[in-house]
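Sending over a structure as structure tokens; questions will come in a sec.
As you look at this complex, bear in mind that one protein chain is not there, while each of the others sits in place.
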Amino acid sequence: MEESNSKAISVKALAKNFGKVMGGGDGSGSGAVAAVAGISFEVERGEIFGVIGPDGAGKTTLFRILTTLLLPDSGEAKVMGYDTVKDYREIRKIVGYMPGKFSLYQDLTVEENLKIFATLFNTTIEENYHLIKDIYGHLEPFKKRRAGALSGGMKQKLALSCALIHKPEVLFLDEPTTGIDPVSRKELWEMLGRLKKQGITIVVSTPYMDEASLCDRIALMQEGKFLMCDRPQAIIDSFGKNLFSVKGDNMGALLDGLREAKGVLSCFAFGDSHHITAEKDNGTSSAVTAASLKAELERAGFEGVEVTKTEPSVEDCFMELLSK
Amino acid sequence: MKVIEVENLTKRFGSFTAVDNISFSVERGEIFGFLGANGAGKTTAMKMLCGLLRPSGGRGIVSGFDINRESEKIKASIGYMSQKFALYEDLKVWENIRLYAGIYGVPEKEATERSHTLLEELGLEKERNSLVKSLPLGWRQKLAFSVSIFHKPTIVFLDEPTGGVDPVTRRQFWEMIYKAAASGITVFVTTHYMDEAEYCNRVSIMVDGRIDALSSPASLKKEFEAESMDEVFRKLARKSKNGEL
Partner (left out) sequence: MRSFRIFVQKEFFHIMRDRWTTLILLVLPILMIILFGFGITTEIRNTKFAVYDPSGDYTTRGIVNKLESSEYFTLERYIDSEDEIERLFRRGETGFAIVFGDNRILLIADGTDPNTASVLTNYATALINSYLQESAVRQVGGGAATDVAGDPPVASATAAAHRTITPEIRLLYNPSLKSAYNIVPGIMGMILMLICAMMTSVSIAREKELGTMEVLLVSPMKPFLIILSKIVPYFTISVINYITILLLSVFVLKVPIAGSLILLSGLSLLFIFVSLLLGILISSVVDKQITALLISGMMLMMPAVFLSGLMFPIESMPEVLQWLSHILPVKWFIIAVRSVMVKGLGISSILQEVSILIGMGIIILIISIKKFKYRLE
């Protein structure tokens, strides 16, 4: 007990099935689907914990259980030491939640929205203004504007302000960056970094793999399970294969060429280059090296080939885990 | 051969100019990335190209038809798919295919044959009679793309087709796009994944209703002295006057 209470979140063997398709949210398919299939993990106080996975992985269901909106079928979950089933009233006082679907009143103004959320938690905008100043500052010039007339990025800022106005101890953000352009995404993450400094524990989900490095620890989620849960660097270190980045004049044909090449385990387009994996060289002569690969491709007639050994990213790790 | 050619295309809503005098052209078989921040005017521009919205000014030819006068003909010669709506989830896989074949007037016999090959290529033969909503999202998006080019359009418009899709499926999706482009279909695509911008032959970036940059990813990176498309995008978007409005 003692130990789990010191954690911001502690989850043991949590499971949740859906007999039917849930309306909206994850929409995790139909039939008796295990949206969350036996997950255990802990989140330390004051860290940014990222749940990373595609749509339908079960992220929204997990968030809803943690925010007391859904009852788990089995297992238990505690937020700041409170049980999500028994002590849901206590949890509702100390968490902030921003659901995936945009949850503001579009027909109310920026200021009215904020006021309503402050009221909801028995506080006022004035009382906790310092908490949201940083974010709400951008919005203040438009406080008389209806929320529905804001751009995507601005809406997210307002939603975040609303989720923060009561000084929550734990903040749950379900896909705050989905559908948001890269600039607004970056701004949002900068804000989360500053909130972390104020001691707020942040649990955030995202389908964007490149946001993983911005979290202290991440969980890679797929089909209701955590494929891995660790610090981003630790996940990268555990990659266990050699990774090469390959460029060439004809990128499309190169993809097929690489898949034919000897020793190549997987090959995927990765932005301006292709990433291929190969077994780690254990001193054997058959191991793939940058030079051997380049030679083989050139033999096959490819021109302008560049091969470099690179560090994997979280996305490489996720793809590797998916292919297992 | 140019399949899209627009000059000084403009769309105003009241006093607000959503699309401000844009001019560009797209070659046949090209993969054209259409990027921009939220609210930069991408959707409005795309709607005009698809014949859904009448421009306030400017001229444009899409697949040989005038966007001002021949919007009905344009609609028949293009394909469209978006993340928000792609297929009817409460219809079966084959029912969706038949529906689209019907909408675009693909003859019955041909439709049957082609839907067979389509399902075979996607490895979905067993799912022929499944409801679309029972398929994983990735499969659904791949199926939706195949359906959107079922009638062999000259251009296919893809609006954030890979949002929320897992990284492996995302790549498989792009390989399908490559294949379609190789067969001569022009692909006009919007995305928020900047690594996907790299897969495009050329990329345009819209800021405040104007196209501020248009070139191949490599030359854009050179021009803006950036490491990645992400950086190019951020450097450009920062210039936005009304910023986040």
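Letters A and B mark the chains in the order given here, with residues in each chain numbered from 1 onward.
Quick note on the criterion: a contact is a pair of C-beta atoms (placed from the backbone, for glycine too) under 8 Å apart; a residue touches a chain by one contact, two chains touch by 3 or more.
As the structure is a prediction and not an experimental result, all values here were calculated from the model.
When the full complex is examined, the chain removed from view is found to touch A.
Check A:K12, A:R45 or A:K115 against the missing chain and you find that the one touching it is A:K115. Touch with the chain omitted from the figure is made, among A:Y105, A:Y129 or A:W189, by A:Y105. Screening A:F41, A:Y82 or A:Y97 for touch with the missing chain picks out A:Y97.
Checked against the full complex, the one of A:R64, A:K155 or A:R185 touching the unshown chain is A:R64. Although one chain is not displayed, subunit A still touches it through residues 23-24, 64, 67-71, 88-89, 92-93, 95, 97-108, 112, 115-117, 119-122, 146, 162-163, 166.
What we mean here is this: only the chains that are shown with their structure count from here on.
Inter-chain centre distance (subunit A to subunit B, centres taken as mean C-alpha positions): 26 Å.
For subunit B in complex with subunit A, the touching residues are 36-40, 131, 133-138, 160, 163-169, 171, 174-175, 178, 182, 192-195, 198-199, 217-218, 228-230, 233-234, 237-238, 244-245.
By the touch criterion given at the top, residues 21, 27, 29-31, 53-57, 138, 142, 151-154, 178-186, 207-210, 222, 252, 255, 268-272, 315, 318-319, 322-323 of subunit A touch subunit B in their complex.
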